[in-house]
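Note that one protein chain is taken out, while the other chains of the complex remain in position.
Up next, subunit A:
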């Protein structure tokens, strides 16, 4: 099986890397490295790209619009040969990864004893990269299931202690690697019927690790699954005997991908939207020529079933929160009418934005991003036509464009392998997301028809539901904190553990806000974290984070939120709110947020970062705030 199969090939990547080495300016070199990294590459080319990028990556991360992230790898096998591939895969996902590797085999000591090197590094992500050679459960082959389960439970408890340490000490998100079964079976297919057989024990252990991870908010690097997909596993016995490598250097690019996509997901950098071509992508044939009765779709022909299977996969992605859109060269009414085909698995209502015309696809992709208020870097463009893919890659490098196999039967596996939509949580809001975006496009249409803004807002019958962040809101609130880039005043990112810690502090006001309107529930759309800070006055409350989903932009939600926050702060005895704005490449839309809400600029406190501005809102003298939203606590 080919690794990185979704990336296009470069005619001469080695030569291009050689050329790029001569670029003097480190920022330009970094850009070039990121561009080249988006191609198929073996482990030596990947390591060369890493060298090309890493010189100067820390100084240039902000200028290159990369998110810095510190990742500690605590492992029971050698991982040094995997580091370049992890960094390059991170770069391709807009991360500037700093990696810290604890001495080989010392993962327990690193967390249980006070490891000064790890303390100094202050990891945001702790990866426990363990393997089946490490601490094997000492069980006689004839041991019964109860004995196996007891030993498994004990081992998992030990892991949970390590997870807790990582969270308590560093407020880090923990990623646990599952155990690759490295020994061949003793019994053949009978193996699983012997409770203490090596494979059965590893399976049991992995199942217990997964269950505990789900309970403890730990993420999985499910290497056991990836190894199964690679037949012989990810490594070779000779590499283990020679260098204690669990993963062969040859598969470093694949490992790097798997880890970097989880890291990117924790930083809110996963993609959000699948943009689908129609003719020969969702069905066989050309709807404009062949007509609704002539296209291949559905039961009866192998080809029709393959297109149907791909539609089913897309529909399933929508159920888990991926937004589906269409971008097709077609007449709109003909393209839309095709969705009346009786075998169609995707319904017109599954498509949040439907763009069919004869204009170029790059422009149409921009339009789709605009209609949904999401960035181009949230889009994945799926088109069977290599020429269209090529043009979009060139015109819009931010858009992910997977190379597709010749056969549509292999499309679902290819999209899955590319890992564009890696998740760090799954909430009921995710399941509703596609519909919510579709409703938003309708709302926008309603706004275009409404003659006055006030009438439009009143007509929406909006209700803002306010709650303090608790167990029920924690996952979605953390998700929003980490993926909101535009309406985000400070772009501070927090792990679930950190949010939980803040929310449970009685001095802190941690609000989660949901918005409903006559079209439906928008879900949890805004988060505010306000806390005291030693750098400001004792009666002032610092608005540490204020962010909102762009889905509810322009609807006076921020005014209603200020009212809620001000009332809560006043009731708790605070004298004033202090708002902070930290400009980034993405959050220009909230540069005037505080002055618009009536805050007055005040001097920056001593510990402020360079570009930040600060704004004060006196609570005692505040005026009533006008908006069209009914607030429910």
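In this section, a residue touches a chain if its C-beta (ideal position, glycine included) is under 8 Å from a C-beta of that chain, and two chains touch if they have at least 3 such contacts; residues count from 1.
The definition used in the following text is that contacts and distances are computed from a predicted model.
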item: Listed names "SRPBCC family protein", "Acyl carrier protein", "Dipeptide ABC transporter ATP-binding protein" or "Hydrogenase", matching UniProt entry of the absent chain; value: "Acyl carrier protein"
item: Contact with the hidden chain (one of A:16, A:45 or A:97); value: A:45
item: Sole contact to the chain not displayed, among A:35, A:65 or A:81; value: A:81
item: Listed residues A:173, A:248, A:364 or A:587, member touching the removed chain; value: A:248
item: Touch list for subunit A against the chain that is not drawn; value: 14, 18, 42-45, 47-48, 51, 80-81, 237-239, 241-243, 245, 248-250
